[in-house]
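Mind having a look at this structure? Questions to follow.
Removed: one protein chain of the complex. Kept in place: all other protein chains.
For chain A:
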């Protein structure tokens, strides 16, 4: 079954010319939710994961791993008619070939196109692009492992990377994904709201389930992204939005803390460097060590 909100899965192409075909497929993972319904997976944020970039962030949510980098502002290219009074933003999402056991190149390219447009318009709404005339930013996201909640994770990682690159923004963006599982015919009770499902859970969703992605600007308390797929009756919709909003607020506080820690670390590093110069110690050692500490893939 296709993931909710993703482009439809292409039926597997049968190659009849070759009678013997081997298709190693991963066995269907059993989805066992050990968490409570309204509990997220453990999340880790790191800033400055790619020292080469102007700003970068690494997000790990459960087993989902996303790396976001920002290069720029650079001069917009005139021949491509990029130069405008307002700054330009180029968002690109890539899925690593090893991001999932059942990785499919075509499908992930389609997902990337969809995510690019959603992320681009959402990020454009928070960046003060009018202050960056005639320039462009390249925001690149790399999904190293896909285990659900990639869209909202990418959004948070991208906004952290932008903040790390000191790009002027109205606010950060924190996100949350909520699934709605319809009433089971056999079991009693109403619909189920499931927060932050992993990939196995997403794939095991029955028909007529719905998904809601919410992006929230935590400081202003404004919603900047609302994307949903599937039949959504008004009452559960309201509950889903509230649940997603609460989660995103908590997530936003964590992002803020992460940025503050980074500022403190930078200040300390600067202090250590000036101290090092007094003692005539080569301060590049300190740089190197800090880079290793800050760095965080895997």
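By definition in this document, contacts are C-beta pairs under 8 Å (C-beta built on N, C-alpha and C of every residue); 3 or more make two chains touch, one makes a residue touch a chain; residues count from 1.
Operating definition for what follows: contacts and distances are computed from a predicted model.
Engineer: Match the chain absent from this complex view to the correct UniProt protein name in "Aminomethyltransferase", "Ribosomal RNA-processing protein 43", "5-demethoxyubiquinone hydroxylase, mitochondrial" or "Metaxin-2".
Structural biologist: So, among "Aminomethyltransferase", "Ribosomal RNA-processing protein 43", "5-demethoxyubiquinone hydroxylase, mitochondrial" or "Metaxin-2", the name matching the hidden chain's UniProt entry is "Ribosomal RNA-processing protein 43".
Engineer: Which one, A:43, A:67, A:126 or A:150, makes contact with the chain that was left out?
Structural biologist: A:67
Engineer: Which listed residue, A:51, A:190, A:206 or A:221, touches the chain dropped from view?
Structural biologist: If we include the chain that is not displayed, A:51 is the one touching it.
Engineer: Going by the contact rule already stated, which one of A:86, A:138 or A:168 would touch the omitted chain in the full complex?
Structural biologist: A:138
Engineer: Among A:43, A:99, A:173 or A:243, which residue is in contact with the omitted chain in the full complex?
Structural biologist: A:99
Engineer: On chain A, where is the contact patch with the chain that was removed from view?
Structural biologist: Against the missing chain, chain A presents residues 19-27, 49-53, 56, 63, 65, 67, 69, 71, 92, 94, 96-101, 103, 138, 140, 142, 144-147, 282, 284-285, 288, 291-292, 295, 297-298.
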